[in-house]
Structures are given as structure tokens and as C-alpha cells.
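Every protein chain of the complex appears in place save one, which is left out.
The first chain written gets the first letter, and so on, giving A and B; residue counts start at 1 in each chain.
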Amino acid sequence: MSSYRIQGATGEWEVVIGLEVHAQVVSKAKLFSGASATFGAEPNANVSLIDAAMPGMLPVPNKECIRQAVKTGMALGAEIHRWSRFDRKNYFYADLPQGYQISQLYHPLVGEGAIEIDADEKAGIAEPKTIGIERLHVEQDAGKLMHDQHPTRSYVDLNRSGVALMEIVSKPDMRSPAEAGAYLRKLRSILRYVGSCDGNMEEGSMRADVNVSVRKVGDELGTRTETKNVNSIRFVMAAIEGEANRQVDVLEAGGKIVQETRLYDPDRNETRSMRSKEDAHDYRYFPDPDLLPLELSEEFVAACAAELPELPDAKRRRYEGELGLPAYNAAVITADVETARWFEELVAATGKPAGEVGRAASNWLISDLFGALNRLGKDIGESPVSPKQGAELLGLVADGTLSGTLAKQVFEIMLETGDDPAKIVEERGLKQTSDTGAIEKVIAEIMAANADKVEEYRGGKDKLFGFFVGQTMKAMQGKANPGVVNDLLKKALG
Amino acid sequence: MSVDAATVRKIASLARIAVTDGDVEAMVPELNNILGWIEQLGEVNTDGVAPLAAVIPNHQRLREDVVTDGNIRDKVLANAPQAEHGFFAVPKVIE
Partner (left out) sequence: MAEITDLGIAGIRDGFRAGEFTAREVAEAFNGAVASAKALNAFIIETPDHALAAADAADKARAAGDLRPLSGVPLGIKDLFCTEGYQTTAASGILGGFTPTYESTVTGKLFAAGAGMLGKLNLDQFAMGSSNETSAFGNVVSPWRRNNGGNAALAPGGSSGGSSSAIAARIVPAATGTDTGGSIRQPAAFTGITGIKPTYGRCSRFGIVAFASSLDQAGAMAQDVRDSAILLEVMSGFDPKDSTSLDVAVPQWEADLSSDLKGKKVGIPKEYRVDNMPPEIDALWQKGIDWLRDAGAEIVDVSLPHTRYALPTYYIIAPAEASSNLARYDGVRYGLRDLPEGANLQDMYAATRAAGFGPEVKRRILIGTYVLSAGFYDAYYTKAQKVRALIARDFEEVFKQVDILLTPTAPSAAFALGEKSADPLEMYLNDVFTVPASLAGVPAMSVPAGLDSKGLPLGLQIIGRPLDEQGVLNAGLAIEERAGFTAKPQNWWAK
């Protein structure tokens, strides 16, 4: 077992990591107002008088945001609290119009759950591991402050103010940057399967607060720091590594870790203290008196459960079992919901039982399609080839119309033109031929032109068989069925 | 529990209300007087009593997920002490 350890001057240190992930809920309108939750609008356009905290404005929760959070909780195998409520977190900042954030502290919507991460030898994760989820709650996002548009002023844009977030709090169960990375990838995968968050960390729809402490193996938990708002998996891993090493240095120099909020600076790859925010730590949480306790009916909860899609772990098991996919293929295809969806559309479009075509389809998807998308720098959602076209191509291979080589050729043309494979085959005459007469004719010509090589072959130089295959295929412009060519050549050469 | 000048300053700072020394001096006895009186609640036996959650029994209603609001920037900014280029403007914040 290769555990992640920091080698200090005084011995080995273990790192203890917990993550609080803020995931933006997919919804049309905001959590407590009817303003649009979409990105990219003009400043202060997607803002209602409620989001701007005008006097006398009141919040009314959006059912879809609650539904999304409940479904997410179910996908994490977590307890759904039938009775929860909203609390106010009080602090002053220019991006927080109410002077408080409506969140859930005392009675969150979702309780304990768990996420399974896979073994990953290369990353030093020796065995699959269960990471505990402490809770999931729903809260409002803040607005945005712009600092670089005026020399002495900051500008406030409230478009994000009031957008629904899920805060998903893990237990301090991770022990290495790699485990944290695997946890985040798995969490993002689950959120995208559920459809409750698009998981786009670059656009800020998923950010992590990283709690890190270090201890000598077997010791009590150390004091932790919280690094706020890290917005990529790579940065989370780097922030953990940097912060853990900093803590070890401090402790080994005889210092103490201060429980504080820190900020990750990706340019310098280090965390630094945010002392400016320290006095704001007394948040004076109390139940929001503008809202009533949120009581979920059994019908509501049952409807959420019924809407829950097949999740990545279950899908992966099914692909390995029912579809007979190799473990690697099943893992790759189920890691992302869009890939899995594409794959299922591909299989369905073949019109054949999934158990029959699944393996070939998964091989083609992983090698040919992924290869092409990689080259083009595109996501599977932007694939120039549709699942239906892919299925048609697989069908042409299966019925012998196309050889593997021809199929690759046709696929390249599909990528370029967007045309259906059958049309390409038809127009460009790329059909594989099993016409024995035509092939025999070509073989006879080649043997006549290479009488010396025929002699050598017949004299025992078996390796020349490949030469005859190549010549025949070349003369047939690659369209001859290789199996038929083989058979006929063997017969002709004797 | 009673408050001293330092506590009053701390509360005032949490509440973002600037106070002078004179304010603080006046507030200490005033707040202590009120807090001392409030503390008679300690006499009430509340063992096993759940804190009141809703005054009149009522259920939280939920809105449908429909965009019904927004695109009212003029109304949002109408009363702003300082608004520029569609934003509220505040003194520069250094983060």
C-alpha cells in the first residue's frame, strides 16, 4: 500500500482533507426570486427587487431548486430530511445585498451520505475508498464585485445574487491530493448524471472550499485551515499539497497552525491568509423568520426518487455484466453522463441487442471517436458525427460492407463532411468487395507479373504471403474483403 | 452576563455602526439594564420544549421554476447613491 505522506525533518506526516463543494443548481429562476439564473447577461439585468434586497422584499423558495437538491441527496445515498429550514448567515459585504445569506445551518435538507472513489494505482490510491458526506444544504449565491473598471471604485453586479447553490460537505475522509481529486471528479460525475449542476468549474458553477490539517500518523486531528473558492480540480490538489507542506514546516519549526480562512493563488501556487475577513467570523446564524419550515411530502420525495436516473456506479456494473464490456471500457464510458448517453444512443441506433453490439461499439467509441474528438479539441456533445451515423458505420462493418481499414477511411470523411457513411460508401465506391471472380482475376494478374516471387513462395518462403495480400488489396484499392483475399490467395498459390 | 465597553465596541463593529467613546460609555449601563431584565427568562422551565418554528401553523409553499422577474435594471438602480455603467459603485475593495 502506497500511502501519501509528507516527509518532514521529524518524521512522516499524514494529511487530512475535507471538502465543501458549492455547486450551482440547474434551474431557470433563482432560489428565492423569479429572476433568471442564467449567466452572461448585462450587469444587473437578471436582478429582481428581491435580489437587490429592497425594503419590504420577501423570499419565496423555488420548487425546482429543492427538487434538484433532494435528487442529488438521493444520488449520494443520503438521508433526505422531511423537515428542514432556512437560516440567515449574517455578514456585511458589497456583494451581499441583504446583509445576510439565506442558507441552512441547523436543519439542512440532506444528511449523511457517501461517495465511492476507485482505486488508481498510478495516483497512489491502492484500493477503492468510501468518502463520507456530512450533509448537503441549499443556499443563495452572492453577487459579484469588479475591481478593475475604475481606479477608486469597485462595481457591484447582482446577476448572481440569489442563484441557488448546493453546499455539499464531505467528512474529513481524504488523505491525499489524489483522493481529493478523485472525490471531486466522482462528485461532478454524479451531479451531471442527476442534472442538478453542470459541473463546470471554470465558469464557477462548482467551487471547493478545502479544509486541510496535518498530523503524525496515529495522532489526534490537527488544527485545520480552510482555503476558499478553489475553482479547478488541479488547483484543489495543488492547494492541498502546498498547504499541507506549509503546515508541516510551521509545526516542525515549533509553530502552531491558526484556524483561519486562506486563499489559493494559482499564479504563485500557494495559499495565503485572508486576515481581512477574520472579524466577520461571527455569523450570528438564526432561522430566517421570512420563511417557514420546509416540510417535504411523501409524494414529493417519491417523485424525486422516480425521476432519479441510473447513476454511474450502477451503469458501470450493468455495462460490465449485461453488455459484457471490458472493465476499462465500462469505466471510461460511464465516467461522464454525456458519454454514457451517447453510447446508449449509439447502441440503440444499431437496432441490435446491446449484448451483441456493445463491446464493438464501446471499442469504436473509445478509440476512433474519442481519438477524433481529441484531435478536434471537441467534447462529445459537439461531435460532428451523430450516434445514428456511428451506428450505421458499425453496421457496415458488421455486415462486411466495410473492412476495418475502409471503416476508418469512411469515418474520416464523415468527420469532414458530416455525411452519412452509406452515402460516402456509395458515392466514393468504398464498398468492400467479396466478388471472388474479380478478386481471382486480380490475383492471376499479380501472380503473372511476379512469377519469380511465386516460385520463391512455393519454394518455402512463407513470408511472401503478406506481399501478395498487400499487392492484391492495393490493386483492389483496399476494397477487397481481406478474408476472401486470404482464402483465394492460399488456393491460387497452392 | 453583562457587557463592558470592549464588548459594546465589538458588537457595534459586528453591526457596522460607528460609535464614539461617549456612545459606548452611555450604552454600557443601558444595555446592561436591558440585558439584566431579559435574563429573567432563565426562571422559566423550558425542558423538552421545542423552540417555536411558525407562529401560526402554516406550510412553506414553493414557487414554480419560471422566470417572472428581472430585466428591470432602471428600477433596481433608481435609488442608488452611486451607479455607473449599470453597476452600483462602492469605494474600491482590496481583496
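One rule holds for everything that comes next: a residue touches a chain if its C-beta (ideal position, glycine included) is under 8 Å from a C-beta of that chain, and two chains touch if they have at least 3 such contacts.
Note that the structure is predicted; figures quoted are calculated from it, not measured.
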item	value
Hidden-chain contact residue, picked from the options A:Phe39, A:Tyr285, A:Phe370 or A:Phe467	A:Tyr285
Residue of A:Gly11, A:Gly99 or A:Pro353 in touch with the missing chain, whole complex considered	A:Gly99
Chain A residues that touch the omitted chain in the full complex	49, 52-61, 88, 90, 92-94, 97-100, 154, 156, 282, 284-286, 289-292
Touching residues on chain B - with respect to the absent chain	1, 3, 7-8, 11-19, 27, 30-31, 33-35, 37-44, 46, 49-52, 54-56, 58, 60-61, 63, 72, 75-76, 78-82, 88, 90-94
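Keep in mind that, in the parts below, only the chains that are shown with their structure count from here on.
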item	value
Chain A residues touching chain B - in the complex, by the definition given at the top	27-29, 33-36, 42-50, 52, 60-66, 85, 92, 94, 145-147, 149-158, 276, 279, 282, 284, 287, 291-295
Chain B residues touching chain A - in the complex, by the definition given at the top	13-14, 16, 53-54, 58-73, 75-77, 82, 84-95
